[in-house]
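The structure's right below; bear with me while I get my questions together.
Removed: one protein chain of the complex. Kept in place: all other protein chains.
What follows is chain A.
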Amino acid sequence: MDFQVVILAGGFSSYLVPLVSKEVPKALLPVANRPVLSYVLDLLESSNLKDLIVVVEGEDAALKVGGWISSACVDRLHVEVAAVAENVGTAGALRAIAHHLTAKDILIVSGDIVSDIPPGAVAATHRRHDAAVTVMLCAQPVSGPSESGGSGGKDKTKKPACDDIIGLDSLKQFLLYIAKGTEIKKDTRVKKSILCAAGKMEIRSDLMDSHIYAFKRAVLQEVLDQKPAFRSLKQDVLPYLVRTQLRSDVFSDQSNVEENGNGNGKNNMQNNEVVLSQILSNASMPSFHQVYESGLGTRKTHKCCVYIADESKYFVRLNSIQAFMDVNRDVIGESNHLSGYSFSAHHNIVHPSAELGSKTTVGPHCMLGEGSQVGDKCSVKRSVIGRHCRIGSNVKIVNSVVMDHATIGDGCSIQGSVICSNAQLQERVTLRDCQVEAGYVVCAGSEHKGETFARK
């Protein structure tokens, strides 16, 4: 497929402090002991999308990510790593790497996705409709938006505030309206012209923008050039395209030049493509875009399409500490097909080289990494433990993530917490809903709840 994939892997996200650090950019955060980026790469590979550009914010982070990629998958995929300045926003990042983009269509994927929705389906929908942009939507998680905050499940009890407000046409093919729920104070305003053209619009607040977009390269670059103030794809570029879909000014020059340059042959091909796209999209009736266009001869339109993922599919963006916990739990639990590991009869994964003390139990939905040692009379439930961790005796670990090389002293009790790599818990530490930064030492005997440990 003539698709170029851009993975926006971010840098050191402030939402994820203290999990991310100079050593570990967001893209390399471990999910079930694999960097989260590897899930995205696997997903793309499964759709046979192999021409990838990974965009990382900041040189240091880019080096780290590049290092990992070259060690992990250089043989399978064609991956370039590009560094951009920090805080340029997603649109800025694309602007910075614009010269790398050559394919007709660009698939843009956020680097923090753990999912089993095939991105190839988005690409196919995009092609079928000959759309300017195609957005993948998925069902809003029932438990509440993933940004429900880092400290425990407090916000879960609240009714999920609608995150994205999305307007679809009656066939659920086109995107007619998109807004972020949090930005709308009181009223949702829907433009009448689009509504009139489409006849019906279904406004959904139970769908979520999944940050997987397919763009026509020409359109994307035109918008980025024309609107230098646009910073974010989701908040600026996409709403702009949706809003202007009936009075497009993104195509005007480009297509004319192409047509003139290539003469009749090209025209025929384009006509064929249009016909083909109509057949493919079961368009017994012309879409409202075409009707509108034919009515007002002076107008050009472009299509904004959607691909709505099946509700049964798994989708989480790792953009908060809560999401990090959820993903780790799900990947070794309910959605274990994502991890790519094979599970034992006890529904857990204990690396053969891990050492378990006597009377130690590792429950289902657990993972114990290579070379880790667990002392006597320990209990591990629904948790991920990284490689080469040292865990003392009488330790209880529930619903937690322990990253590589962490040391946990005797008699500790850890619940709902994240212990980053090289951190050390001295004896009899009790943690509940805490995050411990990499390399941090928690003093013996202390008891904490809902705290974050980080060196300032």
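Keep in mind that, in the parts below, a residue touches a chain if its C-beta (ideal position, glycine included) is under 8 Å from a C-beta of that chain, and two chains touch if they have at least 3 such contacts; residues count from 1.
Please note the rule applied: contacts and distances are computed from a predicted model.
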Undepicted complex member, UniProt protein name, chosen from "Protein YIPF3", "Queuine tRNA-ribosyltransferase catalytic subunit 1", "Protein preY, mitochondrial" or "Translation initiation factor eIF2B subunit epsilon": "Translation initiation factor eIF2B subunit epsilon"
Selected residue (touches chain absent from view) among A:Val65, A:Ile113, A:Ala132 or A:Ala179: A:Ala179
Among A:Lys22, A:Lys227 or A:Arg455, the residue in touch with the chain that has been omitted: A:Lys227
Contact with the hidden chain (one of A:Asn33, A:Ser47 or A:Thr244): A:Thr244
Contact residue for the chain not shown (choose from A:Arg204, A:Arg387 or A:His405): A:Arg204
For chain A, the residues touching the chain missing from this view: 89, 91, 159, 161-162, 165, 167, 178-181, 183-193, 195-206, 227, 229-232, 235-236, 239, 243-244, 246-247, 288, 291-292, 295-296, 298-299
